[in-house]
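Heads up, one of the protein chains got dropped from this complex, but the rest are sitting where they should.
Note that the chains are named A and B in the order they appear, and that numbering of residues resets to 1 at the start of each chain.
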Amino acid sequence: MSSSTPEPLTAAVLTVSDSSARGERSDLSGPAVGEALRLAGFEVVAKEIISDDQVPIQQAIARLTEKARLVVTTGGTGIAKRDVTPEATKAVCDRLLQGVAEKMRLEGGKKTRFAALSRGICGVRGQSVILNLPGSPNGAVDSLNAVIDLMPHALQLLSGNTKHQ
Amino acid sequence: MSSSTPEPLTAAVLTVSDSSARGERSDLSGPAVGEALRLAGFEVVAKEIISDDQVPIQQAIARLTEKARLVVTTGGTGIAKRDVTPEATKAVCDRLLQGVAEKMRLEGGKKTRFAALSRGICGVRGQSVILNLPGSPNGAVDSLNAVIDLMPHALQLLSGNTKHQ
Partner (left out) sequence: MSSSTPEPLTAAVLTVSDSSARGERSDLSGPAVGEALRLAGFEVVAKEIISDDQVPIQQAIARLTEKARLVVTTGGTGIAKRDVTPEATKAVCDRLLQGVAEKMRLEGGKKTRFAALSRGICGVRGQSVILNLPGSPNGAVDSLNAVIDLMPHALQLLSGNTKHQ
């Protein structure tokens, strides 16, 4: 894939976890996701940890999309009552990319049947893409790697470079 | 999978069919689904037959979630005008588990291409899971078996047992 306008491949990582936000559990997923993003060619420009509260998550995502073209969350995608990351993400997205979420579950399902319970979504806000990953370090990195190769192209399209390739 | 709080694996079966509700056709799917649930370790605590009318279906689902942790419907997931089970289900769910519906269609598609026309959904209401199966006995049992192994874990998470496994 060649591009006439080089894409600023900037990313932010938002760890969503009550216990990590309280400092009771060290955040292993955030650093693992950050490393996977760097390996994929992204510069990680921001990292935050936040508790599982919907409105603060929305505000954090919105703020991070000002700094980075790809905002990746980890945690809060399950079915327990406190899991609200998908709801927060949907609230701040202009449109959803259903196929990206499907692909994460499809690839994830090859490793664990519980991938089907993940409610993570992917959406667009302005020129940024927001991607929800599960909370476990392995699950998060596997889900990210299932779709990361789509992201440079997606971000290019959002930049207005819609030339057919 | 071990659990410190043993899960009450209770299920209810709701057959949605105009002809069965009128007594013109005997309900083969309800008993077939009930048997599959028992084989999977669930106790079937309630069975009902109802016609394809949205509001009564909603009321029946809501009532059955008071009695059972897993409420399984069969019928009304197609594309004909009278098929309204997914709409009724969505109306009484707190949140949807899109990946579970995807998995039913993905597995179903290995047997019949018409699985793609099923509009069945899966969602959560309180601490119960609601699962829409197609109306034919074979289709219903195949769809159930595609995802039943996720249900004990899902119900455990809904009980507040969110320990990572």
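The criterion applied here is as follows: a contact is a pair of C-beta atoms (placed from the backbone, for glycine too) under 8 Å apart; a residue touches a chain by one contact, two chains touch by 3 or more.
Since we're looking at a predicted model, the values are computed, not measured.
Undergrad: Which residue, A:A68, A:L97, A:A115 or A:L144, contacts the hidden chain when the whole complex is considered?
TA: The one listed residue touching the chain not shown is A:L97.
Undergrad: Where the complex has a chain not shown, which of A:K47, A:R113 or A:H153 is the residue touching it?
TA: Spelled out, the listed residue whose C-beta touches the missing chain is A:H153.
Undergrad: Looking at B:V72, B:V100 or B:A115, which makes contact with the chain not pictured?
TA: In the full complex, the listed residue that touches the missing chain is B:A115.
Undergrad: Where does chain A touch the missing chain, residue by residue?
TA: So the residues of chain A touching the missing chain come out as 95-100, 102-103, 106, 124, 147, 149-150, 153-154, 157-158, 160, 162, 164.
Undergrad: At which residues does chain B meet the chain that is not included here?
TA: On the chain B side, contact with the omitted chain comes from 78-82, 87, 101-102, 105-106, 109, 113-119, 135-136.
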